[in-house]
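A single protein chain has been removed from this complex, and every other one stays in its place.
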């Protein structure tokens, strides 16, 4: 028997929505400690690290560890039918080799998703020496990315003692966003050494799209290093982290 | 002179929207008692029965019976321009062989719709021995149909002593909705004999799409019989009824 019940659908729905825009298949590892999933996008540019500890669940009954291979596009379609406030239960039907997703609101709705074989090759665990970090309101980053998309394909992120900057330049123009130390959208700013790196805009839009505009995103940055984005998905210690490789700037 | 004035556009607008998604042409019969329309969809799977009694109108001036052939897609486009709260008048222009639809709100807007010849062959009047019925909140059925659509083409409806159930199964998964006796979405449940039958999802989505999610739909069901859906469209005794033939389950 494997059952995991969350008080609502919000975390799972928004996390899967962001993850499914980057990654096609994933292996969810259910252990007595919680649910974990790590995966890489098909072009090996983006890494996702998703985790909900047992303590975040309202009920959590996983006696022995098991791995569930899932087609994320299918799971996302099903989560698209959930209301954020529905009670949400994951249940394993071992006989039929299916995962049940149960939404309890005005009625009880149950979807069954066939489990699939997923390649579980080891993922890289990059050790990165970030030199600056900031907590930024999601809406500001989302605005900056949509601005940047008008102008080009890549956007430069920069953290300095002055603040947080995004910059895109192309033949058709330029877009720039400035958030200065003290601005309400910039909650924290720690700069050991100023950092800047350039990233593909479309990936960042996919990663950040599930956040509501008032959520907070934690950014870790190092010059020409991957960017690490952490979303606060659960008070009780859940984790949704994306790593995205930089584009090296042509000088 | 033929004039019929409703206090607002809501009933006509929502009814025509649902009907026009199933049926292309219709013959509206205007008599001193009211307006009636019965029609069958082109593939002879669905039947609609629409009626507004003279008493539901604010003004109703139909001296002798007349039948108006209407292209429902055209009428629906025009009703799409109405605001729900506009006063609504139907007026026959016998000289030009046109039906006027008049919306009175901030301004007075009048559309003229050419009348057409409509085949008025006799429609079947099926005598059906339903064995169970229930009043269900429209939003629950609409949710269940959209859920089912993710999974397959047909959905099984079931009424038992326990409650109301929808179920769809295919190679790509399964979807199920349960509304139990006592749940607020299930207003009444009368089961003489448990009933179940399977129906095409797209037809049911078209039939129920005009209902607002808090409306109530009355379901009549018999095992492998057509389903009958009644919408409460007018306090004063209006009727919007759909009948849909079952799909016989492959065993």
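The chains carry the letters A and B, assigned in the order they are written, with residues numbered from 1 in each.
In this section, a residue touches a chain if its C-beta (ideal position, glycine included) is under 8 Å from a C-beta of that chain, and two chains touch if they have at least 3 such contacts.
This is a predicted model, so every value here is computed, not measured.
K.L.:
So which of B:48, B:113, B:151 or B:219 would be touching the chain we can't see?
P.N.:
Looking across B:48, B:113, B:151 or B:219, the contact with the absent chain belongs to B:113.
K.L.:
In the complete assembly, which of A:42, A:80, A:126 or A:173 touches the absent chain?
P.N.:
Residue touching the chain left out of view: A:173.
K.L.:
Just name the one of A:73, A:128, A:150 or A:187 that touches the chain not displayed here.
P.N.:
A:150
K.L.:
To test your reading of the contact rule: which positions on chain B touch the chain that is missing from view?
P.N.:
74, 77-78, 81, 98, 106-114
K.L.:
Please output the residues of chain A touching the missing chain, sorted low to high.
P.N.:
Chain A touches the chain not shown through residues 137, 139-140, 143-144, 146-147, 150-151, 172-180, 183-185.
The rule we apply is simple: only the chains that are shown with their structure count from here on.
K.L.:
From the C-alpha centre of chain A to that of chain B, how far is it in Å?
P.N.:
Once rounded, the distance between the two centres reads 44 Å.
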